[in-house]
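Provided herewith is a single structure, encoded as structure tokens, for subsequent inquiry.
The complex appears here without one of its protein chains, the remainder shown in place.
Chain IDs A, B and C follow the sequence of writing; residue 1 opens each chain.
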Amino acid sequence: MEEPLIFEFGRLDVTGVDLDEPEDFVAELGGNERKDALELPGLAEPEAMRHYVRLSRNNYAIDSGLYPLGSCTMKHNPRLNEKMARLPGFGDIHPLQPLSTVKGAVELIDQLSHWLMTLTGTSAVAMSPKAGAHGELCGMMAIKAAHTAAGRDPKIVLVPESAHGTNPATAALLGYKVVSIDAKDEDGTVDLEALKRKIAEHAGDIAAIMLTNPNTCGLFEREIIEIAAAIHAADAYFYCDGANFNAIVGKARPGDLGVDAMHINLHKTFSTPHGGGGPGSGPVVLSDRLAPFAPLPFIRKGENGPVLVETEAGTVEGEKPFGRMTAFHGQMGMYVRALSYMLSHGSDGLRQASEDAVLNANYVRVGLQDLMSLPFGERPCMHEVLFDDTFLKDTGVTTLDFAKAMIDEGYHPMTMYFPLVVHGAMLIEPTESESRAALDLFIATMRDLVLSAKRGETARFSGAPYLSPRRRLDETKAARNPVLKWTAPEPAEVTPVAAE
Amino acid sequence: MEEPLIFEFGRLDVTGVDLDEPEDFVAELGGNERKDALELPGLAEPEAMRHYVRLSRNNYAIDSGLYPLGSCTMKHNPRLNEKMARLPGFGDIHPLQPLSTVKGAVELIDQLSHWLMTLTGTSAVAMSPKAGAHGELCGMMAIKAAHTAAGRDPKIVLVPESAHGTNPATAALLGYKVVSIDAKDEDGTVDLEALKRKIAEHAGDIAAIMLTNPNTCGLFEREIIEIAAAIHAADAYFYCDGANFNAIVGKARPGDLGVDAMHINLHKTFSTPHGGGGPGSGPVVLSDRLAPFAPLPFIRKGENGPVLVETEAGTVEGEKPFGRMTAFHGQMGMYVRALSYMLSHGSDGLRQASEDAVLNANYVRVGLQDLMSLPFGERPCMHEVLFDDTFLKDTGVTTLDFAKAMIDEGYHPMTMYFPLVVHGAMLIEPTESESRAALDLFIATMRDLVLSAKRGETARFSGAPYLSPRRRLDETKAARNPVLKWTAPEPAEVTPVAAE
Amino acid sequence: MRYLPLSDTDRADMLARVGVDSIDELFADIPAKARLNDLVDLPRRAGELQVERQLSALASKNVPASSVPFFVGAGAYKHHVPSTVDHLIQRSEFLTSYTPYQPEITQGTLQYLFEFQTQVARLTAMDVANASMYDGSTGTGEAVLMAHRVTKRKKAVLSGGLHPQYREVVEGLSGQAGDVVVALPADPKGTEDILSQIDKETSCVVVQSPNFFGQIIDLKPVAEKAHECGALLVAVFTEVVSLGLIEPPGTQGADIVVGEGQSIGNGLNFGGPYVGLFATRQKYVRQMPGRLCGETTDVDGKRGFVLTLSTREQHIRRDKATSNICTNSGLCCLAFTIHMSLLGGTGLTQLARINHANAVKLKGLLAAVPGVEVLNTAYFNEFTVKLPKAAHGVVEALAEKGILAGVPVSRLIPGKPELENLLVVASTEVNTDEDRADFAAALKEVLA
Partner (left out) sequence: MRYLPLSDTDRADMLARVGVDSIDELFADIPAKARLNDLVDLPRRAGELQVERQLSALASKNVPASSVPFFVGAGAYKHHVPSTVDHLIQRSEFLTSYTPYQPEITQGTLQYLFEFQTQVARLTAMDVANASMYDGSTGTGEAVLMAHRVTKRKKAVLSGGLHPQYREVVEGLSGQAGDVVVALPADPKGTEDILSQIDKETSCVVVQSPNFFGQIIDLKPVAEKAHECGALLVAVFTEVVSLGLIEPPGTQGADIVVGEGQSIGNGLNFGGPYVGLFATRQKYVRQMPGRLCGETTDVDGKRGFVLTLSTREQHIRRDKATSNICTNSGLCCLAFTIHMSLLGGTGLTQLARINHANAVKLKGLLAAVPGVEVLNTAYFNEFTVKLPKAAHGVVEALAEKGILAGVPVSRLIPGKPELENLLVVASTEVNTDEDRADFAAALKEVLA
């Protein structure tokens, strides 16, 4: 059965809530009353339940299968975290109720900050950014503020080609010129010598480098410490994109590598659910040099516990917040979940999780490397493994086709065509949440697909997916003439009957 | 993908809980230690989550579609009820903690009792039965106790052919001889004159009549008051099976009809979830004459609120409990849900729900009666409509085939081959939870199926279902050589490694 | 009303389609004098917020187990249930599905029932288990009826260690069904002479271990004597976690095993719903009560599961059925199965060890309180103490101090002076050292 839109079966005279009409209603709206009736259909509760349950069944999810989306860290989302976030003491408190009535909330944020700083080897954290890109923005704003405070105004941000698109977007938003830095051909990591040349070329005008490490090819930048040193020597800052932090939690601390700022995707590394696209949470850890510029609100250690500083007026000597990223205090609901995850794992479990994530990725790598193509040779990867489309050469099958064929086998495709530095990229991140048996089945399926492509069974790919709720969708049509909301095929009939 | 059994992928050295080994463990088990290791595989939490999510997706449910199972009242199960049942003050209290610490629980049971008695027009209720059949047993035990107390020992229970199988099973369990009573040909209801003859035939030896009303043909016994009078005149009791109470809540009270005892399926009429087969809850309302015999525990009105009587020792003059149906106090979790449902509806909503349930059934009836066959003519039905298989004559399609073909159309089949009084019965109960649009689609689909059968498209039926997680299953094979648990295909290898 | 999708427009249109002028025409078969024309005297509909407030007000008059040091057991136990369990059982497809009578579209339910049956059989070391009973007490009643069917005898012998309310359920059911029940007196120390009660008339002997008082009973001699006499041993337990540490009834010779499964996956819920575990020997399978799920194949040859041997059941057999059980505890089985699959043997053993260790610690603390005597020598997570005064008052006094200390035996078996001072005390993994110390200290105070 096809599931209609609520506008196609809901009715204007139906509501799925029971509310009483207020007695003696007198409006004090100053003549600003709405004139037109709201054209929003209502559903009785059983209708709503069935509609959204049915819709959900058209979705793929971590809970229903392996979700090897590289750089997205689709790990298990523990339900304990959901339960904790719903404790009334967390879920039902207002961001502006008196601070004396939310001491536990402030303490929780402080505890989470402590975990994040300890795991990253840093001394400050800006908690409020709402997602990864927002965290980047925050980090780069702190860097800009630090330059300004030092009386400098550099114009350039260095970004490698393999970077997430959000990196150059963020730099550009802040008015920086993005200068691309070269990667080494043999493994896609940053070419230190080329970087040094670029720094020399733009001497004095470089604000920062934005680097993802481990990078989006699944490799750790081996010369990271030297890169940081070169950047620091140029009076610039090292911004690290923390999207891939899951590879190294408990194994290395970004602070020890010379990182000045790094956002952490709580919705990747620390298991808060992706929710079909959000909400996320992107706290940014900061080095000593950037710490003073952390935005409002922030927490200061006080004699009687942590103190939440919400306004400029609340700051003391040495605190120079660059402003505010968002109303209120950030993604509290995500903080609770992330702390619940961290407390559950502990220092030992977090380290083990990273080790398992890396082991799983390498297990996939060795299971597929003879049939698929590794762009940078058979060296170990971190928590994700990158293939290119060389192995599909002359098969008539593209990376996209291959990905869609995986859907028919019961899998969500890996990340495709990213990073841009290799051709037809396929980036596979199994995460630590997969069992060996699940990986074995995945590897076997992938091998079967590769062999099928090589045998020339192109229809299996070009027409895929066949078994999904929808087959390939016409994205060009969607973009050419965008239909972004439902419109009644003909004027809707409104039957003015009292609601039940 | 096929989902294996946990025994096929779980491992003996894995556990999905984190427990610490107790310090200085010294056993005081008196030498009764288990000798063999427990052959129970464990799953890590992500494995368990995915396994059971996947399993669930092989189930049909109210929340995913219309579930017209006659006599089962598959109505919407509000999630408010689930939330209420999980309040720690209800879900996390022990049945034997001091009564001073569970006053709210006793009050809740008392409130629910009040609603049940008021809706049924009775003056007592035995709350503890765990399901409908258990309620029947309780009611019949009360009747037996009443006869015994009166110095009588009648041996016969009258049961009409259309009765649920649990009725004769219950009577037989208590040592009664079951005597069938005749139905009127024209509508399947009890033939009052035939009943009177049967009573006369067994004068003085009749303990009770067990009658479902509305009956399982979806019809209300029009002569119910006369039937009750005849039974009472014979010194017997009128047990009413309350499975179909949803048709008449707020429209008529069984007590006013002469009923002495009736169980109420909270998991039908009052929306507590069926849960794949339970748990249910089957309180039994009792007439004045049976009230003294209500089993332990029961609630007595006290000066300072309701008093829970748990033992014989706690009874007072006039209370003659026949015994105990179960440990503790019955299905508290279901009581909370049922009361939440009742409070939500109120007296007006409950009556409206019954009216809608009856209206929906009749709407289905008129939508199908020209194509399908009504065994008792085109008279109004109550909350369910009964068809027989006359309309399938000469099509080669059986009721079973027809039911299975509905699965391919996205519907759960109706109740089939019950009641036994008509040939190839199809009993359809839409409940009040269905919208008119949902009924229209259902009717259209049924009409399409009927026409298809009449056109001789037998493969659509005989091979059905085609689109379900499994096709028709070999029930004979299952019964001939029952395989009731998983056995390893060869001796399982146990790898003695410490669990994580 | 939020649960009713029909609008007044729909109702009017539909009545017209049905061909009646008013809804009451559809209720015309109800005798006029019994038809309600007005609403019954109950409150009107209420919104969610109002219902929540009303029920929350009632809930707040109760003291939840998690909110205090908690030592109440005697047939229901406070354990920690992983949050995954409650999340999964609320999946619409599990929660709002019916009994799996249409197996093609209920393999989800059927497969977990098959997993449940296998887990229960392995836990108890029995051949086969059914798809659950209502709870342990009614399961015990059914076991006695089953023993009567198997042996064609009518005398059941019940140990004095059987939970008193289980005994009452058996007496009621078997008694009304015309059988003879010989129930031995309460047996706190597990020293009764039950063997002498077993004779050639005996259908079964029912022994609980760990028993109501916490004592672990060696079932082997009872099994031996029962089998000598052609009777069945019905072994009962109320704390399934105990099977993580102690010898299962199956290897001790039990013919039917009945247990309460609440501890695994299910909350306290003031006594219900719970889940009855029921297992037996292969040869008795067709005399078993309750539902059974069996493996088979579909027409494509794929493995699948169905409810089977339903010819035993009342909807087929009517007055010849093996029991009147129809609804079972489906969702509670699911909770049990998920929790047990998370634990695995490794986790269950660890859990059992923690439970026992906590009970041993508590026993040590309570035994040190002046005037308190611990009666049991072999126990799992529960034992009985004899206090220097009536247990009932002591428990109430402790409750006032915010400690829920256990169950006075007199609450279930009133009027026996020799039991008046006995208190059954349980300590599971939820108790902390602090909880236990608080209990001992408070008890000392109350007894002082």
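As a working rule, a residue touches a chain if its C-beta (ideal position, glycine included) is under 8 Å from a C-beta of that chain, and two chains touch if they have at least 3 such contacts.
A quick note: this is a predicted structure, and the numbers were derived from the prediction, not measured.
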Fill in the blank from the handout: For the chain not shown, touching visible partners are A, B, C
Fill in the blank from the handout: Filtering A:E303, A:E317 or A:D348 for touch with the omitted chain leaves A:D348
Exercise for the section: Using the touch rule from the top, list residues of chain B that touch the missing partner. Expected result: 11, 13-20, 43-47, 49, 53, 78-80, 82-83, 495, 497-500
Problem - chain C, residues in touch with the chain not shown (by the definition above) - result: 2, 47-49, 52, 80, 82-83, 87, 90-92, 342, 429-430
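Note that only the chains that are shown with their structure count from here on.
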Practice task
Select, from B-C and A-C, the pair of chains that is joined by more C-beta pairs in contact.
Solution key: B-C
Handout entry: CA centroid of chain A to CA centroid of chain B, Å
Key = 47
Problem - Averaged-CA centre spacing for the pair chain C and chain B, given as whole angstrom - result: 19
Problem - Whole-Å separation of chain centres (CA-atom averages), chain A against chain C - result: 46
Completion exercise
Multi-partner residues in chain B (2 or more other chains touched) are 45, 49, 53, 57, 61-64, 76, 78, 344, 352, 433-435, 438
Exercise for the section: Give me the residues of chain C that touch two or more other chains. Expected result: 1-6, 45-46, 48, 82, 84, 92
